[in-house]
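Below is one structure, written out as structure tokens; the observations come after it.
After this line comes subunit A, so read on.
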Amino acid sequence: MTPFFDMDARFERQSLSLQTDARHLAIRGRSGIGKSRLLRIVAGLLDATGRLRVGTRIFFDEDTRLPPNARRAALVPQDAVLFPHLDVRGNLGFARGVETSAIEDVAAWLELTDLLARAPRHLSGGEKQRVALGRALLSQPELLLLDEPFTALDRPLRARLAKELHERCAAKGIATLVVSHDDAGTPHLTGEVYTLDERGLQRATEDPVD
Partner candidate 1 sequence: MSASVWAAVWLSVKVAAWCTVLATPVAVPLGYLLARKRFVGRSALALLLFVPLVLPPVVTGFMLLSVFRPEGLLGALGVPFTFAACVVASFVVSLPLYTLAVRQTFEAVDPKYEEVARTLGESPMRAFWRVTLPLALPGVLAGATLSFARALGEFGATAVLAGNVEGETRTIALAVYTLMETPGGDTDARSLVLASLLVCGAAVLGYEWLRRRHRARLELPG
Partner candidate 2 sequence: MLLSLVSAIALLASLGCRSEPEGLGVMVASSLSPALPALEEAWLAQPDAEPLRFEVGPTSRLVRQLEAGAGAEVLLSASERWSRRAHDHASMSEGRVFARNRLVVAVPASRTAPPPRTLGELADLRRVAVAVAPVPLGSYSESALRSAGVFETLRPKLVGASSARTALGWVAGGAVDAGLLYASDARDPNVRVAFEVEGPTPRYSVSHRSERGAAFARFLEGDAAQAILSEFGFERAHPNAGEAAR
């Protein structure tokens, strides 16, 4: 039985290796250590040497490289990166085959229902993060890549969304990989915790709080 996440990659001098059957991973590290870069490598936006397999899909190895759009690994960037020419509804429904009812369901869950016609420019940081999260979730991914996803949310909302996101992902069989800053406190998502430093990835000894 091969592990669900099977990564043995190198980028510059950092070794990025992990093998685990856990479907929900949290990676912590100080800023500038390459957490966002790790997500970009997994998403296929940045090339690393070595290999990466998630589930049954080979993302890359010595001689193949799956393009980002074939990985079904949706990225939720830290700064949201909403499409400025589309309103909230357009952003949520950006991926192909998204049904209106699904948009409305996710919008209600993320407390965005009243903002559907609003342009990204008129959203707060927290609202933007929620739209980016909903947009990624609605693209029917197999893996959700979250870059400090809740930093701009207030504490009660953060706790609720983290818990419910986990439930939704578990229900749909979506794996999650979330990166966060050391003192962001908690990874908010249940799962295995790793730390990223100069040498590479290590399994964290302590258990996730929250």
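Note that in this section a contact is a pair of C-beta atoms (placed from the backbone, for glycine too) under 8 Å apart; a residue touches a chain by one contact, two chains touch by 3 or more; residues count from 1.
How were these candidates chosen? In short, all candidates are chains of the complex that A comes from, given by their letters.
Bear in mind that the values here come from a model prediction, so they are computed numbers and not experimental data.
Engineer: Looking at subunit A, find the partner in this complex that touches it; the options are 1 or 2.
Structural biologist: Spelled out: of the options 1 or 2, subunit A touches 1.
Engineer: So in the complex, the part of subunit A that touches candidate 1 is made up of which residues?
Structural biologist: Touch residues, subunit A against candidate 1: 40, 43-45, 67-69, 71-75, 77, 81, 83-85, 94-96, 119, 121-122, 135-136, 139, 145.
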